[in-house]
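For this view, one protein chain was removed and the others were kept in their places.
Right after this comes subunit A.
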Amino acid sequence: MKIMVAVKRVVDYAVKIRVKPDKTGVVTQNVKMSMNPFCEIALEEALRIRESGLASEVVAVSIGPSQCVDTLRTGLAMGANRGIHVESTASLFPLSVAKIFRKLVEIEKPDLLILGKQAIDDDCNQTGQMVAGLLNWPQGTFASKVVLDKAKRVATVDREVDDGIETVCLNLPAVITTDLRLNQPRYATLPNIMKAKSKPIQKFTPEELNVEIISDLEIVEVTEPPKRKAGVIVSSVDELIHKLKNEANVI
């Protein structure tokens, strides 16, 4: 059994995001880039499934500019068997990414496609659902637990929904998107970093995959959220009540 995992290169989650002065996007130059944390969780889950003997190969896929190879190397150092890089400098939206994945799935024929539930840069939370739709595969999104039955070819997925946990059974092949509490990703150890250097990364372009990148969204403006006003320290309960009544108008 083969598992394909999507890994996206994003601005590191610990970096303070800054909006470009011309409001066309956020500053990404000279900014630390890392693997999207939800993708790390997706990859970790695939590796755990492989380590439990239920899968034989994990293929990491990244789509984007040439530096995505660094993200793939991280994935390989964590333990993926090989990588696929679809190189594109165009701005990519979920539908284009989903179409690329459909083509890659046709080539690689994995039994399971695992993605992070969303990327922390655009927060779209669409790619997994779209690729499941395009492939006509069942989907288990926001997974907090995944149990595979290899013989029955069924994946049982606990989903974190607003009401609590929903459990769904998916016939393989299927798409799973991962939530934060699914697992804690491993670190890249030195021996594995060394091994990763000799693991293959296959290159494609969207043209080779016959996918036309269409900007189906237009970014009008990117702005920072309004700044929080500084608080004040009140000297007494009476003053607090007075302010709540007359300034905040909440009581």
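Simple rule for what comes next: a residue touches a chain if its C-beta (ideal position, glycine included) is under 8 Å from a C-beta of that chain, and two chains touch if they have at least 3 such contacts; residues count from 1.
The definition used in the following text is that contacts and distances are computed from a predicted model.
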{"item": "Protein that the absent chain corresponds to, by UniProt name, given \"DNA-directed RNA polymerase II subunit RPB7\", \"Checkpoint protein\", \"Coatomer subunit gamma\" or \"D-2-hydroxyglutarate dehydrogenase, mitochondrial\"", "value": "\"D-2-hydroxyglutarate dehydrogenase, mitochondrial\""}
{"item": "Contacting the left-out chain in the complete assembly, out of A:Ser34, A:Ser62 or A:Asn183", "value": "A:Ser34"}
{"item": "Hidden partner chain, residues of subunit A it touches", "value": "12-17, 30-32, 34-35, 37-38, 70, 74, 77-78, 117-120, 123, 125, 141-142, 159-162, 180, 184, 187-191, 193-194"}
